[in-house]
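The structure that follows is given in the form of structure tokens.
Note that this complex is displayed minus one protein chain, with the remaining chains in position.
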Amino acid sequence: MATLLHCALLALAAAPGTPGLLMPKEASTVAPEVDHLFYMVLGISAFFFLLVVGIMIYFVVRYRYREGVPAQKTATHNTALEVTWTVIPLTLALIIFAYGFKGFIDIVTPPANAYEVLVTAQKWSWQFTYPNGYVDKDLHVPVNTPVRLVMQSQDVIHSFYVPAFRVKRDVVPGRYNKAWFQATTPGEYQLFCAEYCGTGHSTMLAKVIVHRPGGFEKWLADASNLLKTMSPVDAGHHLYEVRGCKQCHSIDGSGKTGPTFKGMFGHKVVLSTGQTITADEDYVRQSILDPQAKVVAGFEPVMPTFQGRLSDQDITSIIQYLKSLSGSSQGGKEK
Amino acid sequence: MSATHGGAGEHHDPHLAHHFETGEQQADSAKLGMWIFLATELLFFSGLFCAYAAYRANHPEIFIWSDQFLDKTLGGLNTAILICSSLTMAWAVRAAQLGKRRLLAVLLTATMVFAVAFLGVKGIEYNTKWKHGLLWGKYYHPHVEAAAEHGAEPAPAAPPAASGKAPADSSEIPPSAVGPAGLAKHPRGPISDIPETAPKNVQIFFSIYFIMTGLHGIHVIAGIIVIGWLLRRTLGGEFGDGYATPVDNVGLYWHLVDIIWIFLFPLLYLIR
Amino acid sequence: MAEVRQTPGTHVVPLRILLAVWGGLLFLTWLTYAASRVDLGSLNLWIAMGIATLKGSLVLLYFMHLRWDKRFYALVFIGTLLFVTLFVGGVLIDTTHYQSQMIPGYAPEMHAK
Partner (left out) sequence: MSSVTPPGAGAAAAVAVGGDSYLSHDKGLRSWIFTLDHKRIGIMYLVAILTSFFLGGVFALLVRTELWTPGRTIVSADTYNKLFTLHGAVMIFLVLIPSIPASIGNFVLPLMLGAKDVALPRLNLASFHLYVVGAIFLLAAILTGGVDTGWTFYTPYSVTTGTSVILTTLGAFILGFSSIFTGLNFIVTIHKMRPKGMTFFRMPLMLWSLYATAVIQVLATPVLGITLLLLIAERTLGIGIFNPALGGDPLLFQHFFWFYSHPAVYIMILPAMGIESELISVFSRKHIFGYKFIAYSSIAIAVFGFLVWGHHMFVSGQSGLANMIFSLLTFSVAIPSAVKIFNWLATMYKGSIHFDTPMLYALAFIFLFAIGGLTGLFLGALATDVHLHDTYFVVAHFHYTMFGGTVIAFLGGLHYWWPKFFGRKYSERWGKIAALLIFVGFNLTFFTQFVMGSHGMPRRYYNYLPQFTPYHQASTIGSYILALGFFVMAGYLAHSLVKGERAPANPWGAATLEWQTSSPPPYYNFDHEMTAGDPYDLDTVRFVSPAEGWVPRTEGATS
């Protein structure tokens, strides 16, 4: 039965590119190389399997016990034969190794200009952070563009696995594991967690959406536009939560690394230079884009710039949010 | 050979088990078994040496910094104690082989006394670490005030604690472990390149220190128990007259415990 | 694999040798302690390990009778050390090569308190 299956599968191997009986659809640049090796090894395996089982069945039939026919004396060893069936498999094994290693180098070596996406794995979901700071639960990528993933885990070991791309890499807490791929066909692909991580392991799934040329940029701009789905204040709060403001600025008046946002907007602040200014729209905008320009007295100048990481629209939303924290009127003018 | 074959009860030697032909075959079997057991012990400890090597090779700063908190004098003393116990054990084997039971009893007792002394010194060291909060992994909480009295000599006044505020924490990278600010380094010796503040993840050193010395300590305790068992048998008049296999084999075990310490001592106490 | 059949019975080590080995071990302990007080950079580690190996060999050869005993026991011991080397070496080769991917000082629970 398995023999027949082997043969059938071999026949199917002849048509790569389409989802075969054995390998999923090829949708990345490395997939054909991997599949080529897969089918090559399959061919070698099938040959040896048929050889071994064929000989075995032949002997079993040919030399089955018959009344009065004793076993014949044959040589009990033959060094030449031993060497032959040691050297031939060894040679083939080394060839397979060499192909496998070469393919592996391609799988792990991204081109220099790859588009970078940050991947965060946690029980039991994926987060993909794009260069503009937008976070999504699915991975969107442009077609025919190398994408490099910098991955980290919040808790236990997970594994990033997209069968159609033939890419898999564990995501290990305490380190940045990297992976890359270049999708070749637009469409939607399944992403799995492949390292056992507990209750929700089998539901820790996501989609990889490969966009047509130009489609990705449009999607990203659209998806990052928070105002399509929420009010500016809510958008500002969302940005405060996900973009790291929260780590240093409280909203309940308590002191952290930076000054609290509670009751700040529209009030006087004393700067480290001794100067006193009013925290208005311009001050907030400048503090986001050039944080070291005006540092509030008593705090270290440690805030990183968000130049290029927050859009104008985002900053405006944050300003609206800060206003709401100071009980200022909601009708602040848009610039 | 075949003369004694065919059943138990024919042997005159009470120490010869029924399935052996000769006493020599039996002694050889026991000894080979012991050597293979020592091989398993080596591989058992190899896990710890491996963990040590992996962290040591990649984070030497942790080891160099932590070394100052180990007492080289006590470590050296313990090495000497174990070497003495090895001598008495080897001598005990000789006594057993020669059938000198009184001497054997004395030497076994001496070995046990040395072993207990070793554990005593170890206990003093552990106690000091405990007092200073220099413990393994998540229990690593060094105290500033305790550090001042740490070590054989009083340390100079602790430098002021590092700036009270936690460092900025805005990035995705979680901040490192905060070192035991304020612990004084050992003032002696010509080695001066120990940094003022602790490197990150010093707790790993103390994990390795405690697990290595702890597991070795358990082996010492096991050694005391089996030597005690030997002593009981000696007092019962068992060894001598060409029968010393148990003493021989326990001796092998004891010497291996000694050898492991011989490597632990420089790796933990004298690292540079 | 025929074993080397040596003298039947076990070897009795002369007391003189035992005491000499003991003295040697104590001297080497002092030596390694003293050597650690001289700063020789990375050489210190190798000196310490060299002395420890010497001490271990003395214990093996004399206290553990390996010098007179069946050579197969030595083979067992040395073979074991080879496997230990394999283990430690294999792990070292890998860990040293992937260190660059580790997040320095990562230990979120160490400063949770």
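The first chain written gets the first letter, and so on, giving A, B and C; residue counts start at 1 in each chain.
The definition used in the following text is that contacts are C-beta pairs under 8 Å (C-beta built on N, C-alpha and C of every residue); 3 or more make two chains touch, one makes a residue touch a chain.
Keep in mind that this is a model prediction, so the values were computed, not measured.
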item	value
Visible chains in contact with the missing one	A, B, C
Omitted-chain contact residue, chosen from B:S85, B:T128, B:S207 or B:T234	B:S207
Which residue of A:R148, A:K168 or A:R309 touches the chain not shown here	A:K168
Among A:R66, A:K228 or A:K268, the residue in touch with the chain that has been omitted	A:R66
On chain B, residues whose C-beta touches the chain left out of the figure	1-2, 5-7, 17-20, 25, 28-30, 32-33, 36-37, 39-48, 50-51, 54-55, 136-139, 177, 200-201, 203-204, 207-208, 210-211, 215
Residue numbers in chain C that touch the chain omitted from display	1-3, 72, 80, 83, 86-87, 90-91, 93-95, 97-98, 101-102, 105-110
Absent-chain interface as seen on chain A, which is shown	1-2, 5, 21-24, 30, 33-34, 37-38, 41-42, 44-45, 48-49, 52-53, 55-56, 59-60, 63-66, 69-72, 74-78, 81-82, 85-86, 89-90, 93-94, 96-97, 99-108, 155-157, 159, 161, 163-164, 166-170, 172-175, 177, 190, 192-203
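We take it that only the chains that are shown with their structure count from here on.
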item	value
Farthest-lying chain, centroid of Cα atoms versus that of chain B	A
Chain B and chain C: spacing of chain centres that average the CA atoms, whole Å	13
Distance from chain B to chain A - Cα centre to Cα centre, in angstrom	46
Numbers and ranges of chain C residues touching at least 2 other chains	103, 106
Chain A, residues touching no fewer than two other chains	152
Touching residues on chain C, where the partner in the complex is chain B	8-10, 12-13, 15, 18-19, 21-22, 25-26, 29-30, 32-33, 35-41, 44-45, 48-49, 51-52, 55-56, 59-60, 62-64, 69-70, 72-73, 76-77, 79-81, 83-84, 87-88, 91-92, 95-96, 99, 103-111, 113
Touching residues (chain side chain A, partner chain C) in the complex	152, 173-178
Footprint of chain C on chain B - complex, ascending	24, 27-28, 31-32, 35-36, 38-39, 42-43, 46, 49-50, 53-54, 57-58, 72, 76, 79-80, 83-84, 86-87, 89-91, 93-94, 97-98, 138, 140-141, 166, 173-178, 189-191, 200-201, 203, 242, 244, 248, 251-252, 255-256, 258-259, 262-263, 265-267, 269-272
